[in-house]
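Heads up, one of the protein chains got dropped from this complex, but the rest are sitting where they should.
Entry: chain A
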Amino acid sequence: MIRYLADFIRYRELIELLTAREIKARYKQSALGILWALFQPAIMLILFSAIFTKIVRMPTGDTPYPVFLLSGLIPWLFFSNALNAAIPSLVSNADLIKKIYFPRVIFPLASIMAAAFDFLIACSLLVVLLIYFKIKLTFWLLLLPLFIFLEFMLIVSIALLLSALNVFYRDVKNALANLIQIAMFATPVIYPLSVIRPNLQKLLLLNPMTGIVECFRNVLVMGTAPNWNFFFISAILTIALFTTAHHLFKKLEPNFADSI
């Protein structure tokens, strides 16, 4: 991990350039530009809010459903957008990989950073909603960066693992794009964990995003302490994933240029 941080600092300018390139490429020649980063969460917010307030009622306690939803949707969209961009990142940069050497980690990292940029923009939507529904903020909010960091590390772990495998098996990208869509329903994004049967809840906690989304929601809209048990389950899963991913990536990295 320290080695990654060192690489990160040494290649900071390169990561910056690649990140900027990815953001620019996405919004070049589009009239709405950066507003597209708000479009995706806004559409999902309107759609799910309509369903779960007008058609079926979702028991979210004192929290208005739209705020409840968005506080889970925003970390979730960061997760899914970052992975969808990072997993094909090595293959789509084949030109560079075949012609020049530098740590290949930089490609998935730059994709994740570009998604983090969208995440920050989408957060402004959440701020608007928090003000509109007059949600009281508490000091627990100060813990939010910790959860963002945990989510970032989780994304990095999965991205390292799967972007490397995607060089050798192109199926990974397609399989994952579908899997992520389904995984949203295995994470308490649109529903509260409390509506799930207790034994099924335990199963959901094996999904590291469950703990992260719950913690986000705890400190952001409930204004309560995070559920530390959930936090540690997610943290331990993330560390295990990171260790595996790191070793696999290092092992496969020398073969990227020959096989890509």
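The rule is simple: a residue touches a chain if its C-beta (ideal position, glycine included) is under 8 Å from a C-beta of that chain, and two chains touch if they have at least 3 such contacts; residues count from 1.
Simple rule for what comes next: contacts and distances are computed from a predicted model.
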{"item": "Candidate names \"ATP-dependent DNA helicase RecQ\", \"Acyl-CoA dehydrogenase, N-terminal domain\", \"Thiol reductant ABC exporter subunit CydD\" or \"ABC transporter ATP-binding protein\"; UniProt protein name, chain not shown", "value": "\"ABC transporter ATP-binding protein\""}
{"item": "Residue in contact with the excluded chain [from A:L14, A:L146, A:M184 or A:I239]", "value": "A:L14"}
{"item": "Residue numbers in chain A that touch the chain omitted from display", "value": "13-14, 17-18, 21, 25, 95-102, 168-171, 254-255, 257-259"}
